[in-house]
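Of the protein chains in this complex, one is absent; all others appear in place.
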Amino acid sequence: MTARARLAVFLAAAAVIAAFFTAECTDLPPFGTDSHPYGERAVAAALDRRTANVVSSVNFDIRAFDTLGEEPILFGTVLGATLLLRQARDERHRRAEAERVMPTTRLFGALLLPVTLVVGVYIVAHGQLSPGGGFQGGVVLATALHLAYVAADYRALKKLRPLAVLDVADSLAAASYSLIGLAGLIAGGAFLKNVLPLGTFNTITSGGTVPVLNAAVGVEVACGLIALLAHFLDQTIERTDPDQQRYGDT
Amino acid sequence: MGTWVFLAAGWVLLIALYGLVTSRNLIHAIGCLAVAQSSTYLLLLAVGYRREATAPVYSDLTPGTRPVVDPVVQALALTDVVVGATVTALLLALTIQLRKRHHTVDPQALIGLKG
Amino acid sequence: MNQWLIGAAVAFVVLAATTAVLTREPARQAVVLSVLGLGLAVLFAVLQAPDVALSQLAVGTALTPLLILLTVRKVTRRPTRPDDHPATGDDGQDQK
Amino acid sequence: MKAWTAAALVLLAVPAPACLWVAARGTAVRRLIGASMLSTVAGAVFLLLPMAYDRSSYQDLALMLAVLAPAGTLVFARFVTGHRHDAHPHDSTPET
Partner (left out) sequence: MTEAALLPLAVAVPLLGAALLAVAGRILPRTGCDILATGCAGAEVVCLVLLWTHNSGRLATADLGGWPARLGIVLAADPIGAGLALLVAVLVPVVVYSWRFFEEPTGEHAGAFPALILLFEAGMAGFALTGDLFNAFVFFELMGAAAYALTGYRIEDPRPLHGAITFGIVTSFAAYCSLLGIGLLYARTGELNLARLGQQLASHHTDLLTAGAFVLIATALLVKAAAVPFHFWLPDAHAVAPTPVCMLMSGAMVELGVYGIARIYWTVFSGPGGIPHQAFHTTFTALGLLTALLGALMCWQQRHLKRLLAFSTISHVGLFLIAVALLTPDGATGTAVYVAAHGLVKAALFALTGVLLDRYGSVDEHGLHGKARDLRTVGVLFVVGALALAGMPPFGTGLGKALSEDAAGRWQPWLPAVFVGASAVTGAAVLRAGLRIFWGAGPALRSRPDEDETTGEGEEPEIRSPQRTPPRAMTIVPAVLLGLAVLVGSLPAIAAALARGAAVFTDPAGYTAAVLTHPSTPPGPMPAGDWTATGVLLGLLSTSIAAALATAAVRKPSPTLPAHHPAARLVRALRRSHSGHLGDYLAWLALGVAALCIAIAAQT
């Protein structure tokens, strides 16, 4: 198709879809409706399991199987990036250089890094109580480590980042989610059953398996994202393109 | 207010599709895909909203004192955010390699597969 | 009152999304995408979904733009020939 | 409580679109300034919301933004405007 024909096809189709979507929206219950049957059942069930953050309870207890399917997506992405961004036969590795950074930036990074780490751990650990959880905290933890790169240089990041250990930790955390599910099957007769003692409401140990799964996800997300970003950074900073090498070596 | 929030989700999806259809750069297309995905968050959370209600988080709230919004759609949106971020990463990795071999990221210049 | 807040946030998100799509240069789009990410986070907060807002904040402000920018950096680098090499310690020169 | 909401609404209605405007146009540095300004505005909104909704747990949003926004800004500073280790002329963002 020519660009014009493509646009015409799209606009015609989009007009029809837009008309239908608008008509559909008028059939929807009004915005802000009071009727949320599933939501109300979930709130009651979560309080029954003494989990203060109902969203965490839905993610890690009531509909924990969704998260069981979601974590492998992240895990698979890390594996996929490992495969896709591997070193091709005609590529070379070169070492990153030391970079000059303004001392204030360096100081800023050095101060911010531990603060960010603490915030990350806090967000993972309080996932079943206040907003947050394994995923959000995991991203913060991964970001914290990369402050070493943005505020210093790639060499500093590499010193902080034991990639092999992180890869293994990522895999083990991914496996542990299924294993906790199996533990529920063996101890409670249903896969992913919340078999641990529920504790007292609104304390850090309440919710049974919810904080455990939360922590597993936190570890997986943090390790997985660091590994994922490592492959991207490696491509950008330390890998020469096949054609660059052809010209660059002469 | 009414249905405008829902319609906004439709608009975001269609404008992202417009960007995808007319894109001349794969990275831009992947960015548009991320925009398309934000329409799903928008719709899901709009569906779960309840007037004059608050978040279903009881760390600083006594259960039963205030109405809460639907926690299920929030869990769905949360899953969706993770899925979106990972798919973006995977597609970007493919783009990096494609650029190395094809020397272009313009969809119009990719002519290896046809017929 | 909260209705107005939601309305303003939705309007902002729609504007930012449209701008993000119409910004065709990837590095600039990354900036607008991070703006969209922030807008979405605010919207989720006023829709009473702080959990999702936190996720969006984490993904939208730091992760996705960083990934896109790294890709842009990698992709826009042209094949370097010895003659157009500035002497600032660049790609091809430090190959052993 | 009303006042807090009104303040957040004002922040969302006036400075936020202005930041989007700045972030969507102009030179790389201006875009970056736009994005950083917006994260400041969003941070202010996130500090107002716990008051407006009488929910102290919403403060986590501001905390998260406080630690992530500088990281985001540094990322952009490094890739969009900085040419510290990428001195190709075509990598710099042209003025439009």
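Going in written order, the chains are labelled A, B, C and D, and every chain counts its residues from 1.
Heads up, the rule we're going with is that contacts are C-beta pairs under 8 Å (C-beta built on N, C-alpha and C of every residue); 3 or more make two chains touch, one makes a residue touch a chain.
Note that the structure is predicted; figures quoted are calculated from it, not measured.
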| item | value |
| --- | --- |
| Displayed partners of the chain not shown (whole complex) | A, B |
| From A:Leu83, A:Ala98 or A:Ile204, residue that would touch the chain that is not displayed | A:Leu83 |
| Given A:Ala14, A:Leu47, A:Val121 or A:Leu198, the one touching the chain that is not displayed | A:Ala14 |
| For chain B, the residues touching the chain missing from this view | 9, 13, 17, 20-23, 26, 29-30, 33, 36-37, 39-40, 43-44, 47, 72-73, 76, 79-80, 83, 86-87, 90-91, 94-95, 97-98, 101-102, 107-108, 110-115 |
| Footprint left on chain A by the chain that the document does not show | 1, 3, 6-7, 9-10, 12-14, 16-17, 20-21, 23-24, 27-29, 35-39, 41-42, 45, 61-66, 68-70, 72-73, 75-77, 79-84, 86-90, 164, 167-168, 170-172, 174-175, 178-179, 181-182, 184-185, 188-194 |
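Heads up, the rule we're going with is that only the chains that are shown with their structure count from here on.
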| item | value |
| --- | --- |
| Identity of the chain that, by mean CA position, is farthest from chain C | A |
| Chain pair showing more contacts of the two, A-D and C-D | C-D |
| Averaged-CA centre spacing for the pair chain C and chain B, given as whole angstrom | 13 |
| Centre-to-centre distance between chain C and chain A (centres being mean Cα positions), rounded to whole Å | 17 |
| For chain D, residues that touch 2 or more chains besides their own | 53, 57-58, 60-61, 64, 68, 71, 75, 85 |
| Residue list for chain C, restricted to those that touch at least two other chains | 2-3, 25, 30, 48-51, 53-55, 57-59, 62-63, 66-67, 70-74, 77, 80, 89 |
| Touch-based graph of the chains, sorted into line, ring, star, complete or other | complete |
| Parts of chain C lying in touch with chain B, wherever the complex brings them together | 2-3, 6-7, 10, 13-14, 17-18, 20-22, 24-26, 29-30, 33, 36, 40, 43-44, 47-52, 55-56, 59, 63-64, 67-68, 70-72, 74-75 |
| Residues of chain D that touch chain C when the two form their complex | 2, 5-6, 8-9, 12-13, 16-17, 19-20, 23-24, 28, 31-32, 34-35, 38-39, 42, 45-46, 49, 52-53, 57-58, 60-61, 64-65, 68-69, 71-72, 75-76, 79-80, 85-88, 90-91, 93 |
| Residue ranges of chain A touching chain C (in the complex, touch as defined) | 32, 53, 55-56, 92, 94-95, 97, 123, 131-133, 135-136, 139-140, 142-143, 146, 225, 229, 232-233, 235-236, 240-241, 243-250 |
